[in-house]
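Structure in structure tokens, see below.
One protein chain omitted, others in place.
When the chains are written out, they are named A and B in that same order, and each has its own residue count from 1.
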Amino acid sequence: MNDHGAGGERLTHFVSQEPFNPVIDAELTPEQERFYMASQWRLMWWKLRRHKLAVIAGGILLLLYLSALFAEVVSPYELSHRNRTHIFAPPQPIHLFDKGRFVGPFVYGFDRSVDPNDLRRVYTPNPEKVQPLRFFCSGGYRGADYEFWGLFDGDFHLFCPAEKSATVFLLGTDRLGRDMFSRIIYGARISLSVGLAGITLSFLLGIVIGGIAGYYGGWIDNVIQRFIEVLRSFPRLPLWMALSAAIPAKASPVAVYFAITLIIALLDWPGLARAVRSKLLALREEDFATAAELLGASPRRIIGRHLVPSFASHLIASATLAIPEMILAETALSFLGLGLRPPITSWGVLLQETLNIQAITITPWIMTPVIPVILTVLAFNFLGDGLRDAADPYK
Amino acid sequence: MSWRNAFALALTFAYGLSLSVSAASAQTYTDSPYLKEMGLPPVVERLPATPRVIGDREIGRYGGDLRLIMARSRDTRMMTVYGYARLVAFDDDFEIVPDILESVEVEEGRIFTFKLRQGHKWSDGQPFTTEDLRYWWEDVAKNAELSPFGPPVFLKVEDEWPQVDVIDETTIRYSWSQANPFFLPRLAAPRPAFIYRPSHFLKRFHTNFADPEELNQLQRKFRIRGWAPLHNSLDNLYNNDNPELPTLQPWVNTVRPPSQQFIFVRNPYFHRVDEDGQQLPYIDRVVMNIANGKLIPAKVGAGEADLQARSLFMTHFTFLRQAEEREGYETRLWHNGKGAQVALFPNLNYKDPVWRDLFRDVRFRRALSVAIDRDEINEAIFLGLSQPANNTVLPQSPLFDDEYQQVWTEYDPDLAEELLDELGLTERNKDGIRLLANGEPLEIVVETEGDATEQVDVLELVHDTWLDIGIKLFTRPSQSDVFRNRIYAGETQMAVSAGADNGIPTADMSPSEFAPTEQTQYQWPKWGQFFETSGQAGEAPDLPEAQELFQLYEDWRVATSTDEREEIWHRMLSLYTDQVYSIGIVCCTRQPVVVSQKLRNVPKEAMYNWDPGAHFGIFLPDSFYFAE
Partner (left out) sequence: MIGYIVHRLMVMIPTLLIVSALVFIIIQLPPGDFFETQIAEMKARGEGVDLNQIELLRRTYGFDKPLYAQYFGWLFGMVQGDFGHSFAHNRPVTELIGERMLLTFIVSFATIVFIWVVSFAIGTYTATRQYSLGDHFATFMGYLGLATPNFLLALVLMYLANAWFDTSIGGIMDDQFRNQPWTWAKAWSVLEHLWIPVIVIGTSGTAGMIRRLRANLLDELQKQYVVTGRAKGLPPRRLLWKYPLRVSLNPFIADIGSILPDVVSGSAIVAVVLNLDITGRMLLEALAAQDMFLAGSFLMFLSVLVVIGTLLSDLALAVLDPRIRLTGGPAK
């Protein structure tokens, strides 16, 4: 090691005068202490908070789920309300100024006519019909009454049209004069919950099956591994199609809803099971697992009480990333006519209407349900990414 | 179809033919340049001695491909429908005339003597003779392996099969001891009863005729076990799915399904000519592309079809009209031939006795009918292009009467309430829904077949006006088979469907749709089944008016004159509509028909109907042609 100072002069001898403290590395600043003493969940939250995109995504999702929860209040019209005089009416944009004068949020009313040549319904905004929106309002127009969650009658809305004869169709109407905006909000209730219900199912399946494989290992693991491999090698959509073709046509809407959820979950659990298994394989070699075993804990207790909590955060991240796929699957199946069927209103059911050429050329607002689909999928992905990063708080 | 009429027609036709024969011998026949250099015999030898002359339309020119779009590979059968070469066929006045046959003689409505055209040939050039009819009857219909259930039932009159006598190569006779008014109409149907087969082609596959060794080899080659399934898979004249199978239709399929495209080329031996002696069809090839039904309107709007009505609906009209000029086609609005576009069928055989009695009470059915605002439905859903109407015959039918169309259709909620009160349905629950005697709310579930969007839309509107009189309507969609089976089993309260299949009958056509005669009649499936199975299944009609309708139908069957039949028809229509056995909502809707600007001889306005009509069939697409 003589060439250390090659080309240079010799280093001077140096001894530190400070007292030697052998545990200096283990001593913590208060900040560090707070960090090390915090629970895993708290750490995750700190880490996630720094991930701007994930926070925004989370906010959007919260908003979406809240409006699905309070669909009756958020949407100006009841789900099945039809406005016979406004069939295929275009969206009514919200204006603030009328002829240079500030009015507050309002829409222009429509004048209707039918084009004698191509029989098209023509709606022209009438500048005389200024219809200011009302906020936190109570009914007073057709389609305002609802049964909240099918339990209580009500007519309170976030916003309403100006008066009985006025309308507010933010995203236009469909072929029966139903408000697209309201239908999208009500559709969220189904589409968003399919994702949650599906992930719950697949979560349970994944943990149980993956847990068994990972904990016992050996031939059990082998069989389960092989089976997972088979399931993963199936192209999902054709398999979903085949399975949903088997839903009896007689089934009630609720049964169809659960069947679809089940079918979607059935093909999703292998991914989770695999993650669970590999984590378990690693963790069961850890000392605390051995300790628990020596103390006579049952396998169920070891898995459930000791092993699962230690990688739950990872599981939640994976689950979050799996939800959007389920939402898209529901949309695709319903679009193909194999999934949910009217009168259930989901985003996929609404998008079924777009296969009609008119939708794209003449009434493009029929395609608007795609916006919340994209938004939700994006939000779940960003949030999932954030959670995944946050799941390893010490990194 | 009156046998006298048919006889008279046959006579005039024979007379007309003798004229055209002499004319033809003076003028020579010509054919399409498309057939040149195919090594075919001259056209005179390919035509029968007396071809069928198609008149009353523009003389056309040869050439061109007619492009159609269909939704499924199996739709090759639509060319059998459009081609509409039948032993006897409906003409555009909906009278039955001989087509493939030279003449038909009918005696007493029970003895049918068919005369084939001398020298008529299959599309492969082999002669078409009475042997082909005999082969089907003796070796196909009566063969237990090919037909495990025996010959088709329309040939059976009161348990009796026809006596079939081959008289000579071109004459064959079918006779029964009683009249069979259904025989000729079935032969003229869009999906006809094919009582003939190309025997020269099929005998190779028939165990009675083929060499066993060769037959075994053929089974191996086609990978089909058993001679009967093999024979069966090759001989479907209707489905048109075997390009090898000779046909009598104007165009011959050349592609084996499934495919995304089928090409039909002209049949060089086709038996019709125009007044100038040009062999039909004018158009050399029909190109049928297969596309998803929902994409078809888009493809048509992009100018990818020359003649299209299937998969097009009024909802596509705006779009189709807007692309007209750019793509060079016209969107015509033909008349729909159904008795009603949308009708409700209260199930008189519903299993629950309380409800059943209610449905059987005419006052209830009338109340339901007058509580529908048909004008509003017409405006909102059909853009004012339909007519509020009962489920009955259309104005185009000679049997039409305003009374039948309008009785009990005027929107009158007060009258409806009055009728319901009269029925004792005066109690209401807190939502204002009337209660039955047993306390059950008056909630009617109307079932629809598949995702019949239009019908569901109509029901939404009916729902509102019924609610006003205290009746709640629920819509329940189900798949076709389930839909039917539930009705048949009496599990459906009410069904929604199109009205009478034939909205334009003449007195000689069967009035069976207005009497309990078929299980597929949703208002009384069990009564219909009772008749269909000769009393072995179902229930006997027990309402006096329904019994009367049935008796009238029986009278019609044995009636001997058209006047008598007309009389019966009117009594039936009057009784049926007054009793509101089905609640018609609107009729006379339009069917958009897209026709290329160059395509000629397609009617500007006409009926678009399945039976009788065969969609375009009765307008004889072989006489359509492309102008320069």
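Note that in this section a contact is a pair of C-beta atoms (placed from the backbone, for glycine too) under 8 Å apart; a residue touches a chain by one contact, two chains touch by 3 or more.
Quick caveat, the model's predicted, so the values are computed rather than measured.
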item: Residue in contact with the excluded chain [from A:M241, A:L262, A:L281 or A:A297]; value: A:M241
item: Of B:Q118, B:Q217 or B:S259, the residue in touch with the unshown chain; value: B:S259
item: Selected residue (touches chain absent from view) among B:R225, B:K351, B:R428 or B:K598; value: B:R225
item: Sites on chain A contacted by the missing partner chain, in the whole complex; value: 226-227, 229-230, 232-239, 241-243, 245-246, 248, 324, 328, 331-332, 335-336, 338, 351, 354-355, 357, 360-361, 367, 370, 373-375, 377-378, 381-382
item: Residue ranges of chain B at the interface with the undisplayed chain; value: 67, 72-74, 145-149, 191, 223-226, 228-229, 232-233, 236, 241, 255-261, 263, 287, 289, 291-292, 295, 298-299, 302, 304, 449, 479-481, 484, 501, 520, 610-611
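In this text, only the chains that are shown with their structure count from here on.
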item: Whole-Å gap between the CA centroids of chain A and chain B; value: 50
item: Footprint of chain B on chain A - complex, ascending; value: 80, 82, 84, 87, 114-115, 117-120, 175-177, 249-250, 337, 341-343, 355-358, 361-362
item: Complex contacts: residues of chain B adjacent to chain A; value: 294-295, 297-298, 301, 315-319, 321-322, 376, 380, 383, 385, 451, 453, 456-457, 460-461, 475, 477-479, 481-482
